[in-house]
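Note that one protein chain of the assembly has been removed; the remaining protein chains are unaltered in position.
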Amino acid sequence: MNPIIKSILAPKFIFATLRVMTPILYPAIGVAVSALAGSVNIALEGIMLVSAFTGVIISAYTGSLWFALIAGVLAGVGMGAVLGYFHLNLKADIIIAAIALNMFASGITIFLLYILTHDKGTSSSIKSLVFPSYQIPLLKDIPVLGPMLSGHNILTYLLFVAIIAFYYIIYKTPLGLRIRAVGQNPEAAASVGIDVKKIRMYSLLLSGFFGSFGGLYLSMGYVSWFSRDMTAGRGFIAIAAASLGGNLPLGTFLGAALFGLVNAFSNFIAPLKIPSEFMQSIPYLTTVIVLAIYSINKSNKEKAALKEGAK
Amino acid sequence: MEKFIIKYFNLIRIIIAILIGVVISVVVIYIITKNPSLSFRSFFLGPFLSKGRFGDWIELSSPIILCGLAIAIPFQAEQFNIGAEGALFIGAAVGTAFAVSTHMPAVLHITTVLLVAGLTGAIWGFIPGILKAKWKTDELVISLMMNYVAYFLGLYLINYHFRDKAAGFLVSYKLPQTAWLAQFIPGTRIHLGVIIAFVFAILTYYFLYHTTTGYEIRTTGTNKNFARFGGINVFMVIVLSQVIGGFLAGIGGMTEVMGLSRRFNWQMSPGYGWDGVVVAIIGQNNPLFIILAALFLSYLRIGGQILNLLSDIPSEMVIVIQSLIILLITAEAFLQRFKNRITIREAKMKEVQNESDN
Partner (left out) sequence: MGPILSLKNIVKIYPNGVVANKGINIDIEENTIHAIVGENGAGKSTLMKIIFGEETAEDGEIFYQGEQVHFRNSLEAIDRGIGMIHQHLMLAPELTVAENMILGTEPIKFGIFLHSKKILEMTEKACKEFGFEVPLNKRVKDLPVGTRQRIEILKVLIRNAKLIILDEPTAVLTPQETEVLFKSLRDLQKRGKTIIFISHKLKEVKQIADRVTIIRDGKDIVTENAKNLNEHQIAELMVGREINFQRIPLPVNIGAPFLKVQNLTYINEENITKINNISFEVRKGEIVGIAGVEGNGQTELVEILTGLRQATSGHAYVNNEDITHLTPRQIREKMVAHIPEDRMQNGVAEHASIQENIIVDRYYKHPFSKGIILDWKYIENYTADLIKDFNILAQSGKTPVSALSGGNIQKVVVARELSFKPELIIADQPTRGIDVGSEEMVHDLLKDARDKGIAVFLISADLDEVLKISSRILVMYDGEIVAEFKNTEDITQEKLGPYMLGVKNQNKASVEES
């Protein structure tokens, strides 16, 4: 068999995919939950950076993973709250406010990193913790599945909890129902007494909550340090993943998986000497094409409806 | 006085936002530094402390101006295309490729290289533009994605086909001298690209406010229905505004290559496209204000760099400050209550006056 195909089919490939998609799916859920409420959060890049940084610093100073987790999550939720406050209370354009928050996050993390460690690049000079990886008993011994699914970081396992939690929140709780109602028809929601602003605020807080796990994973799992701008656009890729998936749980999962796959794929075909730049641009090109096809279809349907009416 | 406040409310708001930013910087510097006077001096006067730094300040403003214009034109048409970063990157990459593979006399070479870079950027504007105009695809997400496509394709082009293997870094071949933009003030890095940026800013101002197409763009932006009602081809305007934006960003990238490094040496995207968003917002999409905003932003940048060099405060403080300024400027309700109070007082006074007149 062709060695390339063989390596792609190897369990290692799926393992890598899951690893790569972890810091994409978390923020993608964050984007999706905010988009469902009708106020798309494009500040996940910043939320992840702040959480990644907070987690590393707190773990280094307290030596406690729990404190790091709590602080990282609070930092992410706090960013969501700031965005919500500026957008909902001070009537800032949510897109521009989010762009500003992304800049803020990039600046403040490097700024503080330098103040604390006198290094602008990475936090490697301080000893921070990482979230543990686990081999799953029994599963790890199953031939193909074992190496695919076992041995991951705990945050990668939590990813599945997160997507299921997202599903449950959206479809099985009153909050989720209200989030969807507010996103689809805010007037209708308001007419039955739902506070639209409050629901949007909750969705942005949730958005920060989910996003923060992506950040924590980056600096305390994917690698074991914080480095400047380490999100490297994953917060934006998350927007693409969520829009590919129509902001729904399964779709968002598949969207993030696509990015994970392509990314892992580009590493695995390195021996083929296809320039990695090509491979890396594929997810973005895919998004452009899929979004274009999606909107072309939609507008064709609308036109068809008009024609139908003409008959 | 009160009338003045209402009339120039927006300007006042922006100035207050900037002042708040500056005050925060002062406080931060004061808290952190061991040597406040040196720090304040380097931060606030830094760009004036030497000729070279003054030059750096002016030079840095030029790509920011061009990207600010590139963002402002689509913004004026209410198009949220934030693809200046990608257009700049791919424009510079393709322009570099073209420049190192062609031989021409200087003036012609400069012009054609800039044109190639601009047109490449224009293609990057065209794609989100046509998708939006024809099928209402969200230009924000598409332009974001196109930034990454531009980044990777640009790198591919330079690293695989135009890489100077003798250089030791991942950089392109040096541009032939015919394609250089001269650094015309000795002791500084100020090059012809700076002139180009200022000229384009003035041209763009003229374009937006004194030509029929500029009028179409602005009218479409203020009320699309009205534009359609009046007979303006809104479809064309949506596409064109983004194409022009891409064109300017492409030129912005190319002038940096031609005037400063004389070869393509970006392995990371330089971020001018995002600075463009910042100055477009501070400058309220008006090209003349964008010049000021870009000078302001690059002043802070250079000040921050010097601060970083001479003291213990990282230059990223500037990024934090600029993001706070944008947050405040975009927050419509910020200071609104203050304005409302004045408006009400004004209205009451008018009433009293009317009554006493009667």
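Note that the chains take the letters A and B in the order they are written out, and that residue 1 is the start of every chain.
Just so it is clear, contacts are C-beta pairs under 8 Å (C-beta built on N, C-alpha and C of every residue); 3 or more make two chains touch, one makes a residue touch a chain.
As the structure is a computational prediction, the values presented were derived from the model and not from experiment.
> Write down which of B:A227, B:A294 or B:I319 is the residue touching the left-out chain.
Candidates B:A227, B:A294 or B:I319; residue touching the omitted chain: B:A227.
> I need the residue numbers on chain B that touch the omitted chain, in ascending order.
Residues of chain B in touch with the missing chain: 210-213, 215, 218-219, 222-223, 225-233.
> Considering the whole complex, not just the chains shown, which residues of chain A touch the missing one?
Residues 168, 172-175, 177-178, 180-181, 184-185, 187-189, 191-194, 302, 305-306, 308-310 of chain A touch the chain absent from view.
Here is the rule we use: only the chains that are shown with their structure count from here on.
> Where the CA atoms of chain A average out and where those of chain B average out, how many Å apart are those spots?
Their C-alpha centroids are separated by 28 Å.
> Which of the residues in chain A end up touching chain B in this complex?
Listed in rising order, the residues of chain A that touch chain B are 42, 86, 89-93, 95-97, 99-101, 103-104, 106-108, 110-111, 114-115, 120, 233, 236-237, 239-240, 243, 275, 277-278, 280-281, 284-285, 287-288, 291-292, 294-296, 298-299.
> Spell out the residues on chain B that touch chain A in their complex, using ranges where they run on.
Going by the criterion above, the answer is residues 32, 80, 82, 127, 131, 134-138, 140-142, 144-146, 148-149, 151-153, 155-156, 159-160, 274, 277-278, 281, 314, 316-320, 322-324, 326-327, 330-334, 336.
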